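Apart from one protein chain that is not included, each protein chain of the complex appears where it belongs.
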Amino acid sequence: MDFWDKIRHLDRRVIFILMVLGVGIPLVTRIGLPIRITPDVRRVYDFIEGLNPGEIILVSYDHDTGTLPEMIPMSDAILRHAFSKDLKIVGMALRAEGSGIGRQNIRRIAGEFGKEEGIDFVFLGYRPELTATILGLGSSIGRVFPKDDRGFLIEKLPLMQKVLNYGDIDLVISISDDDTPVYWINYANARFQAKIVPAVTAVMATTFFPFLNSHQAIGMVAGLKGAAEYEKLIGISGSAGRGMDAQSIAHLVVIGFIAVGNLAYFLGRKK
Amino acid sequence: MRRSFPIIVCFAFGIVMLAQFFIPSGFSSNVRSEITDWAQIIYASALIVGIVGLMKYHAIRISRRSDGWFYNLITILSLVFMAFIGFAFGRMDGSPFMWLFNYMMAPMQASVFSLLAFFVASAAYRGFQARNAEAVLLLASTVFIMFGIASVGNSIRPFSDIAVWILNNPSMAARRGIFIGVGLGTIAVSLRVILGVERTYLGKE
Amino acid sequence: MNRLLSAILFLLVLFGRSYSFDLHLADFPNDDGTRIVIKWDSLPPLELANINPETYNHERAVDSPDQFVPVSLVYRSDTTLSAVDERLERGRVYYYRLSYEDSATVWHSNIAGPFSPRENWYNINRTNVLIGILITGIMVGFFILWGKKGKSFYLRPIAGLVALDEAIGRATEMGKPILYSSGRGNMQRPASIASMNIFGSVAEKVASYGTPLIFPNNDPVVTAVAQEVAREGYTKAGHPVQFNPDNIYFVTDSQFGYAAAVDGIMLRERPATNLFFGTFEAESLILAETGNSIGAIQIAGTDSSIQMAFFIVACDYVLIGEELFAASGYLSGDPQVVGTLKGSDYLKIIIIALLVIGAALALFNLTWFVNLFVTG
Partner (left out) sequence: MDIGFIYNYLIASERLGIWIAAVLTLAIYSFLYKDNPIYRFAESLLVGLSVGFLLVVTFETTILPKALEPVAADFGRVFVKGQFGMIGSFIWVLVPLVLGLLMFARFLPGAGWISRISLALYIGFGAGASIPANMQSYILSQIDGTVRPFLTINNLLATVNAIIILAGLISTLFYFYFSKAHTGAFGMAARLGTFYLMIFFGATFGYTVMARISLLIGRLTFLLRDWLGVIS
């Protein structure tokens, strides 16, 4: 086993320790690497910035708890921007765990802005079936969600009296860790011309570029990087911005792994 | 009868939903709302049937003392405990149900997913060989995106522009080609299901 | 006669603006009968020419033309010369007018109506979708029927499948087992069904050589189906005795538990060939990397484009995207699968033709062709 073979068959745990250092050290020390805004995130920001007070955004939490670190910073940044412009938020979820997270997240951020549930924002709760729910909201939200998450009748909520279906919703944001936003595009945008923004984990980002190119979605926020860009656009130093330092360094470590791995593969084979 | 009746039901509801897309009238959207309600309730029931099936699977493994039955016992007990707490004390913010969600369920689920970062790293080191032309192109694209979007390269002019260009042009075109292929395939399979030609969902008779 | 009248009206508008303001109504096309479109020829009307107000009130009255209620604002700058009133009731009668009021003057346009919105029974804007579906249905149906009548179709050789035969031969020569996995998909997923077709033919090929075929599984239902498929494969090859159901077993339904268990099998059994066909998620990282480290030939195919990237780099041969389904059709010869493939092939040719013609016409600024693909 010459040197390169040993390198190539390095124990996994050594690599794991290097990863923890690659992520942990930048978290402890503050580097503050600059972040450039990509056009897709700017389009989302500009669209929300262009809305008038009182206009309504539907935020759907379509993800599980496993991808929290990517989903929460996005939800925080978008909600802060929307509430700072006195927009109304209608929250819902197409995933059970997403409903638990979305409900707490909206109430926490709404609390910071002194917004009142039922007037400035509402959380409708969870519906399991994607196609049925998204199609159902096209005819009447009250029929799909007769009651909100606290069990109050929809007709009794002042905000919901002005919201019958997609016609009254100015923007739909699907915060998701899988291809649920494609269902929003296929059913809400295609049939009812609703404006869709996928706020997705970085894993799903490349799936949505064709829809951005054909204007079926108006913009996209992808991964911790997208959240960090949005935080920069609304001028706050949120958790995503801090995470990006560790992200930058960790990526250099992984690129290093690829280089060394390939070097060992080629030199090991040469003998 | 056991197979033909479900096929007729599938045909009827499939054709109605397909035709409904082209008919904007009030009656048509009422029909759609009715069917979507029914589909929702069937799906929710299927979820609960799946859960009962899972509990049955764990119970059998415990009764048979098959290896690792202790872990099946843990799953059943925690499932029943969580369900009891939820039904008995409600699931509003601040309830014990949400406490278990925030301090036990969510952190563990997030940790399981974060294991992937370690596996990606070890895979990048040990499994990522540029063994042929395709793999070289793939590796180049991977490194360009990682460096240009998520890392230091993002703030260096040429790198981030190249990365954004790759995402919006060549990568997007290939993804669009896959979409068209998947779209045609899904339409074909859905038509076969509605017309009763494709019956695997009914299971072996 | 009608054309002459509109021509005169047109001339009047162009030269002398001395005609009376005329508000008229139309039914909103392709809707469920809850919208009315109000139209006018030009603003401002003669009476308000000097003020030329920036906005007017669009008002509506129901059943009788007396209590008018404001609906929305109409802007002087609105070039569409129309406005839409929504959420009306089918069958009710409506009246509309434009009005303007300020401290000095009060102006009302003529009352347009009575008019009740009509329900449309076909949405013209969606004709292109209907045509597309009909063409797809006909093409696929035609090839399936033709295939059922016994016509065998040419399918191009798939690199991954050619390598499959070599890999099975290699394992047999070395007397080492073959490891097969269909990932985490349940039995309803198309990728799992395709994987079962491939597994059946692998079992058939392996039966005559007696090479051990190990299939640890993540889903109890898929395990049962796999055992059936393998038994059929072994009997078709004339070696029913060789079939050992114990090699196809359910391990666990946990994602990482499964990955760790299969890694353990790889390190113990040292298979010469690893075959991964089906729906894989993050555990593909662990499986293929360990397979790499024990020097096995690896062939993979999955419907998830995220895992595909990893398989491409870590495995020797890969079935990309639809090739997984093509392979299952290739091996099983099932007329439904092959018919769909052939139908899709010719549809792709039509789409490519549309793309080329579309791009060419677009260069000459002919927008009507591009707009054929827009749907309402």
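General observations
As written, the chain order gives the labels A, B and C, with residue 1 at the start of each chain.
The rule we apply is simple: a residue touches a chain if its C-beta (ideal position, glycine included) is under 8 Å from a C-beta of that chain, and two chains touch if they have at least 3 such contacts.
This one's a predicted model, so the numbers in the text were calculated from it and none came from an experiment.
The chain not displayed here makes contact, within the full complex, with A, B, C. Which of C:R97, C:K205 or C:K342 touches the hidden chain is settled by the complete complex: it is C:K342.
Screening A:A110, A:I185 or A:V221 for touch with the missing chain picks out A:I185. The chain not displayed touches chain C at residues 126, 128-129, 132-133, 136, 153-158, 254, 256-257, 260-261, 264, 305-306, 308-310, 312-313, 320-323, 326, 341-342, 345-346, 348-349, 351-352, 354-356, 358-359, 362-363, 365, 367, 369-370, 373-375. Taking the whole complex into account, chain B touches the unshown chain at residues 2-3, 5-7, 9-18, 20-22, 35-49, 51-54, 56, 68, 71-72, 74-83, 86-89, 91, 94, 96-97, 99-105, 107-120, 124, 134-135, 137-146, 149-150, 166-184, 186-187, 189-191, 193-194, 201-203. Listed by residue number, the positions of chain A touching the unshown chain are 12-13, 16, 19-20, 23-24, 27-28, 66-70, 96-97, 99-100, 125-128, 131-132, 135, 146-147, 149, 182, 185-187, 189-191, 201-203, 205-206, 210-211, 213-216, 222-225, 239, 242-243, 246-247, 250-251, 254.
We adopt the following convention: only the chains that are shown with their structure count from here on.
Taking each chain's centre as the mean of its C-alpha atoms, chain A lies 17 Å from chain B.
Note on chain placement: the centre of chain A and the centre of chain C lie 23 Å apart, centres being C-alpha means. Counting only residues that touch two or more partner chains, chain B has 21, 29, 112-113, 120, 122, 126-130, 139, 142, 175.
For chain C, the set of residues that touch two or more other chains comprises 293, 305. By the touch criterion stated above, chain C contacts chain B in their complex at residues 30-34, 90, 119-123, 126, 129-130, 133, 136-137, 140-141, 144, 188, 190, 193, 220, 228, 252, 255-256, 282, 285-286, 288-289, 292-293, 305, 309-310, 312-314, 316, 321-322, 325, 336, 340, 343-344, 347-348, 351. Interface of chain C with chain A (complex): residues 86-87, 293, 305-306, 375. Residues of chain B that touch chain A in their complex: 21, 29-30, 32-33, 36-37, 39-40, 43-44, 47, 91-93, 98, 101-102, 105-106, 109-110, 112-114, 117-118, 120-122, 124-130, 139, 142-143, 146-147, 149-152, 154-155, 160, 164, 167-168, 171-172, 175-176, 179.
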